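To start, I am sharing the structure in question, which I have written as structure tokens.
Only a portion of the chains appears, each positioned as in the full assembly.
In this document, chain identifiers A and B correspond to the written order of the chains, with residue numbering beginning at 1 in each.
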Amino acid sequence: MSEQALATTAPPDGAATNGIRILTRTLTVSTGGRVELINITERIAAEVRSSGVRDGVALVSSLHTTLALFINEWQQALLDDIRGFIEQAVLREAYYKHNDPQFSDCDRSNADAHLRALLLGHHLVLPVHNGELVLGTFQAVILAELDGPRERSLQLQILGTA
Amino acid sequence: MSEQALATTAPPDGAATNGIRILTRTLTVSTGGRVELINITERIAAEVRSSGVRDGVALVSSLHTTLALFINEWQQALLDDIRGFIEQAVLREAYYKHNDPQFSDCDRSNADAHLRALLLGHHLVLPVHNGELVLGTFQAVILAELDGPRERSLQLQILGTA
């Protein structure tokens, strides 16, 4: 394994000491289906650009138990495979206590959505460098609605040097 | 997708430049079963409140390979479903090299616990805003003991503006 310091913004040793800068936002998104994948890459990248943070990290958090976030390639055929995988890994129609009025007061019958979010995860931390979100060529930031359609919220914290 | 700046603490552009503040703690927890889910939301929220960090992030890390952390709803029926899902996704009684004295010096026969932690993840990064942990209405911070009972440790780093 080799190492390569990024020379564009950092002093010779690759480190900087500066004042901290933080941007805090709540983003809202309207989803259109029960299960739906939405590409939010450009939305997050635009927030990073306008944050004034030069080097740091961006935390994107779902504020819902049935709304997940993940990184992958935004290609329609693959998105269909991802959706198929999620739906097969956690079946909607199996028996769940959470869907049984004898044990639960939840009237959404959405245990599958809770378990699918457990698999995918509820937040992402992404690198910010030189004032830009850092992603690989084929990486997209993808929101997974698992129990929509609904109005949803994401919490965004962009933290680093000014 | 629309955007809504939180107006409560931030200057007009939603950003702040301040001194950095960090709180570092090791939390310990005693677990009571081999597989057990424990709600640590209030514990983490109290640490955030006492940290003096106003806006930033809180990293909660398991310091064990068989202790996981995740976010979901704290409802007994759902917790039973989650536990059932974990135990079904990775069977305890299957053959694992890690449990075979021919290949492994581990005497706990806990390969299932390692694989279950792999699925769930070992850490969470949570937003802090206005001096409070930010979670959605139904979101709880849940610790998953997968090979207890034991005395366990979590590393907590709360980082942001003072």
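Note that a contact is a pair of C-beta atoms (placed from the backbone, for glycine too) under 8 Å apart; a residue touches a chain by one contact, two chains touch by 3 or more.
Just so you know, these numbers come straight off a predicted model, no measurement behind them.
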Per this structure file, total copies of the shared sequence (2 shown): 3
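Definition applied: only the chains that are shown with their structure count from here on.
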Whole-Å separation of chain centres (CA-atom averages), subunit A against subunit B: 17
Residues of subunit B that touch subunit A when the two form their complex: 1-6, 9-10, 13-20, 55-57, 70-73, 75-78, 80-82, 85, 119-121, 124-129, 134-136, 138-139, 159-161
Contact set on subunit A toward subunit B in their complex: 19-30, 38, 40, 43, 47, 51-53, 57, 59, 61-65, 90, 96-98, 100, 103-104, 106, 111, 114-115, 117-119, 121-123, 125, 153, 155, 157, 159, 162
